[in-house]
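Missing here: one protein chain of the complex. Every other protein chain is in place.
Presenting chain A:
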Amino acid sequence: MTTDPVWVKSERQRERERVRRSRARRSASIATASTIVFLALVVWIVTNSPGWPRVQASFFSADAFVEALPDVVDGFLLNIKIFLIAEPLILVVGLLVALARGITTPAFFPIRALATLYTDVFRGVPTLLVIFLVGFGLPALKLQGIPNDLVTLGVIALTLSYGAYVAEVLRAGIDSVHPSQLAAARSLGLSHGKAMRFVVLPQAVRRVGPPLLNDFVSLQKDTALVATLGLPEALRQAQIYASGKFNYTSYLVAALLFVLLTIPMARFTDHLAERTRRRRGA
C-alpha cells in the first residue's frame, strides 16, 4: 500500500504566490491612480466652464438644499407609497396576462387575443400619456364606482403601463423553460395548471429576476410622472420650491432621493444574479 501523500507547500508555489500578490497590488494601484486622474479631470472641466458660477449658485446652494429638503422628502414619501402599492398589482397583472397569452385552448381564444391587444397597446403608448388618459379621462366619464382620488388613478395608470412590460418579461421567462420540463411534469400526472405552478413558473421567475427588478427600478423613477396630475410628490414639491425661489437646488434634492432609493434595488439585483450564478456552480 502506498502512503498517503501530504502537501507541503513548495518553494515554487511560494514564489508564484508572491508574483500573484505583487501583480494584484500593481493592478489595484493602477486602478486607484486612473480613478483619481479621471475624477480630477471631470471636476476641473466642470468647475472651469464659463457658466460654472451661475450653475453653482442655482443648483448647488447649501442653504436652498436645507430649506427644500423637508418638503421634497415629504413628497417623496408619496412616491414610495405609490410604488409600494403599484408593484404587487403590476406583478399580478403581468402574471395573469403572461399566462393568458400562453393559453392554447381554442375556446379561450378571446382571452388570449385580449391579452395580446393589452400588451400591444400599453407597451406602445407612452407612460405619461397613459397617466393623462387615466387621470383626467376616467373621472370625466362620471361612471358609478370610478375613483376620483388622484393617488388611486396614478396607481391604476402605472399598473396598466408597467403590467404590459412585466407580462412580456414573464412570458419570455416561461418560453425559456425547456418544453421537456413541462412534458416531464405532465407525464407525472400534473395538470397543465399545476405543472405551470410548481415546475415551469418557479424556473421562469428565477431566470427573469434581473430584468424584472430592472423594470421595478424604472417604475420607482416613473412614479414622478404622476406629478403631472398635480399630486404633491417629490418632483412636484421640487417644482413648487424652484418656481417660488428661482433656485433649482430642490431638483437636485429630488434626484438624490431617487438615486438613494434605486441604488439598494440595483445592488439587490446584482446580489440575486450572483447567487444564481453560484448555484449553477459556474
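Going forward, contacts are C-beta pairs under 8 Å (C-beta built on N, C-alpha and C of every residue); 3 or more make two chains touch, one makes a residue touch a chain; residues count from 1.
Keep in mind that, in the parts below, contacts and distances are computed from a predicted model.
> Write down which listed name, "Adenylate cyclase", "Potassium-transporting ATPase KdpC subunit", "histidine kinase" or "Peptide ABC transporter ATP-binding protein", is the UniProt protein name of the chain that is not shown.
From the listed options "Adenylate cyclase", "Potassium-transporting ATPase KdpC subunit", "histidine kinase" or "Peptide ABC transporter ATP-binding protein", the omitted chain resolves to "Peptide ABC transporter ATP-binding protein".
> Quick one: say which of A:Q13, A:N148 or A:S191 touches the chain that got left out.
The one listed residue touching the chain not shown is A:Q13.
> With the missing chain put back, one of A:P5, A:P106, A:G124 or A:P179 would touch it. Which one?
Touches the omitted chain: A:P5.
> Under the stated touch rule, tell me which residues of chain A contact the chain that is not displayed.
For chain A, the residues touching the absent chain are 2, 5, 7, 9-10, 12-13, 16, 19-20, 23.
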